[in-house]
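Worksheet for the structure shown next.
A single protein chain has been omitted from the complex, and every remaining protein chain is retained in its original position.
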Amino acid sequence: MDDSTPPPPPPAAAEPPPPPTTSGSPTDFLKGVVGKRVVVRLTSGVDYRGILSCLDGYMNIALEQTEEHVNGRVTNRYGDAFIRGNNVLYISAAEPL
Amino acid sequence: MLIFSVFKTLTDQTVSVELKNDLSITGTLKSVDQFLNIRLDNIKVQDEARHPHMMAVKNCFIRGSVVRYVQLPAEHVDTQLLEDATRRETAVQKR
């Protein structure tokens, strides 16, 4: 595809005192990115860049200040956006955690 | 469950069901179940020329999962009631 951000890191191996978010389980990752800038890629290839307000167990996602990117171009902006979880391919942190 | 109830209140009303394959069928809503499967009577297919095989069909059962839209008779939908019922249902779901 294009050169945007990579998918979330795989869960790191057991490490006695897990430093917050940089390693650990997928759940730890998700907890760590709430409130941060993220890229949400859908299975259709469309990207949404915004601030992750919250998410649930279905990967339904609420984003703020969202930009929709199609083929690297901004195609829409939303103040708030709810994304239905079944469309989500990955969530990627777009700033250091 | 809420949407199921809404459809139940609309039985014997005329609705238009648009399927994911773009076929649109108008008919009398005879029944609906929890999967939102729908039974229609006295059906009429929009754009019959494109779907000649449907001309002789008078009633049908539509599997809920193939539905894209259902156009509802607005005069039989109480929007205030719907909003209140939706708020109530989401309040219950929040343990």
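A few notes on this one:
Here the chain labels run A and B in written order, and each chain numbers its own residues starting at 1.
As a convention for this text, a contact is a pair of C-beta atoms (placed from the backbone, for glycine too) under 8 Å apart; a residue touches a chain by one contact, two chains touch by 3 or more.
Convention: contacts and distances are computed from a predicted model.
The complex appears with one chain absent; UniProt names that chain "LSM complex subunit LSM3" among the candidates "LSM complex subunit LSM3", "Ras-related protein Rab-5C", "Sedlin" or "Sen15 protein". In the entire assembly, the chain absent from the figure touches the shown chains A, B.
In the full complex, chain B contacts the hidden chain through residues 1-3, 6-7, 20, 36, 64-65, 67-74, 77, 79, 82-83, 85-87, 89-90, 93.
On the side of chain A, touch with the chain left out of the figure occurs at residues 31, 34-35, 42, 44, 48, 51, 53-56, 60-62, 64, 66, 71, 78-84, 86-87.
Everything below uses one rule, namely that only the chains that are shown with their structure count from here on.
With centres taken as mean Cα positions, chain B sits 35 Å from chain A.
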